[in-house]
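Attaching a single structure in structure tokens format; questions to follow.
One chain of protein is taken out of this complex; the other chains stay put.
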Amino acid sequence: MASTIRVRAIAADGNVEVQSLIRHPMDSGFMKNDKGQIIPAHFIQTVTFETKGKIVFTAFWGPAISKDPYLKFSYQGGAKGDPLTISWTDNEGMSDTLTTKVA
Amino acid sequence: AFGVIARPARAAAAEDIYAVPRPGTVRVLHVTDTHAQIRPVYFREPSVNIGIGAAQGVPPHLVGRAFLDHFGLPAGGREAYGYTYLDFDEAAHRYGTMGGFAHVATLLARLRAEGPPGATITLDGGDLMQGSALANDTAGAALAELANDLGIDAMTGHWEFTYGQDGLRANIARLHGKFLAQNVFLTDDAAFNGAHCFDASSGRVFQPAQIYAVGGRRVAVIGQAFPYVPIAHPRRFTPDWSFGIHPAELQALASDLRHRERADAVVLLSHNGMDADLKLAAVVPGIDVILGGHTHDAIPTPTVVTNAGGRTLVANGGSSGKFVGVLDLDIGPGGVRDIRYRLLPVFSNLLPADAKVAARIDALEAPGRAAGAEVLAHTDTTLFRRGNFDGPIDRVICDALRHELDAEIAFSPGFRWGPSLLAGSPITMGDLMAQTAVTYPDVYVQPMTGEAIKGLMEDVCDNLFNPDPFRQQGGDMIRIGGMSYVCTPGNAMGSRISDLVLADGRTLEAGKSYRVAGWASVSQKQDGTPVWDVVARYLRARGTVAPDTSTRVTLRGVASNPGYAAT
Partner (left out) sequence: ADVPAKPVWPKDAFTCKDEASALKALGWEAPVASDKITLVLPEIAENGAVVPVSITAAMPDVRSIAVMIPDNPFTLTALFPLAAGTAPDIACRVKMAKTAKVVAIVAAGGKLYSATRDVKVTLGGCG
């Protein structure tokens, strides 16, 4: 199955700009389904971005982050070709991880 | 550095009101919100156009006598007919129809001919490609052709977006002129997915501005599309695009045009609506003139707004082909020396039809002529739409929805477009389409609680009367059939609407469910019948329409408001 994670990391002058999109329902626990039943909360709690043994970015999320969450940030000290590993875990213990190369 | 602003021509009947001296270097002609009214129309200006707080009693929130007094226009003449609702029926018979693209074309040609060749820029402010059967049947394409015939050099948009992203792109490809919008950006997702855009580094979907080199000077025209397309219309039409006003981006662009692109003058072609433009002019310096539209306000004398960079003129060009704005810029080596602006009413019978445009209109309309000519009913009273709360045309639509769909309450959107029909007129299918031609016309019937009904009405009312113009959307109040209510525009969000009473005298109960009909829902794709079929069925069965007047909107706190006239 295709990864839930899509990421683009582009280096310019030692700075790496990262954008990511994760496929996840991010159910808040307050919405109802077609039958009027509450859809239980199901949301990503932690996302990490690590490169060369170091975490460069962490996102802690609550249930009010939008479905299919998007993130954008940048960090210093990266270069083209560096590996960048993105991992998430959610409140139900599910997780995914993906390693990409900085372009 | 800033000159006199001409009052509108106060011509006697015999005088040529279209002889406009040309003092400047560059002439910019502005047409906006024609809503595909390619034939001459009657269009009654509003008797209710209320401004609250800082907007009270200042343009555009003036109606009737207050409007004439403010702008120094005589009562009872052509201009009073063009600009106000006063004595509408009588004046309409005396002065005739207004607008019509063949007549507008004649006026544009004349206004261009007064200057050296190439010294005129012609702009369309948007809401050109929607508002008639022809517009809908061709998904705007017929109007793109006519824009070319009118010599439109650049336009921006609003309803143009309701043909969808691909539909708009196809129409832009048909235009000889540019489509400009500085305030439309790719969404995060679309940018991530590499969606097509004008400029990937900014994320702008469209070309933001165009520089015209005229008479040795450089005039920059920036486009500002309607900022709230995905809110006012179904989001499915523009899934990849994000709108908004974006003052900071506009400021940076205006500054870049002046300094890097060496523009001598900057004009904003805006579809924000006049209240939003007045605020924008105050917060963004560096724009000489805003040529505005969307709120359909016909403003004879622009408002001068002072800001950190000097002054900005804010004009608004009316609707339905009734007016052409004439902006003459006198530009020297140091920038704009003098600005003159006039808004010219287009009286169809004072301007001969341009033969080429008339022939084009005949040809374009030929396929739909028979269907459009069908007489559905007659009206004994004058029917119009425009006004903040109510209008007999929407009463008829609500009556039809309630009757045909067996609903207690009917909603009809507070659109500002749609011409007027004089007492004694036939109502043709074409007339009905001119009130209903949208790309999401389906009717719906659904149960709604009293609480949800009131909540919806409060929400729409806040779009008109939010104290922050950037939080208004420029439409009128949703029309309600089968229910009376009281509105206090000066109150806060959530407490403007009260005393909701159904046609049979029952008070609306918050917890009770009611059967509500409507059309043009933005929230879900409906799968029913287009509203024009429902209204046509209702009209055919009647012969003569008589709008239901058993329910009413009562306004509180506006008795002395110059934007309100009891009629």
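Letters A and B name the chains as they come in the text, with residue numbers starting at 1 for each one.
Basically, a residue touches a chain if its C-beta (ideal position, glycine included) is under 8 Å from a C-beta of that chain, and two chains touch if they have at least 3 such contacts.
Every value quoted in this text rests on a predicted model; they were computed, and no experiment measured them.
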- Note on the structure: Visible partners of the omitted chain are A, B
- Item | Contact partner of the left-out chain, one of B:Val31, B:Leu86, B:Ala232 or B:Val443 | B:Ala232
- Message: For the chain not shown, which residue from B:Gln56, B:Asn466 or B:Thr529 touches it across the whole complex?
- Response: B:Asn466
- Which residue from B:Trp159, B:Phe179 or B:Tyr485 sits in contact with the chain not drawn here? B:Trp159
- Message: What does the interface between subunit A and the hidden chain look like in terms of residue numbers?
- Response: 15, 26, 28, 30, 45-46, 48, 50, 52-67, 69-77, 87, 89
- Could you please point out the subunit B residues that touch the chain left off the display? 158-159, 187-188, 226, 228, 230-233, 235, 242-245, 413-415, 455-456, 459-460, 462-463, 466, 468, 470-471, 473-478, 493, 520-523
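Everything that follows uses one rule, which is that only the chains that are shown with their structure count from here on.
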- Quick one: subunit A and subunit B, Cα centre-to-centre, how many Å? 43
- Note: in the complex, subunit B contacts subunit A through residues 188-189, 192
- Please give the residue numbers of subunit A that touch subunit B in the complex, ascending. 6, 8, 19, 21, 68, 70, 72
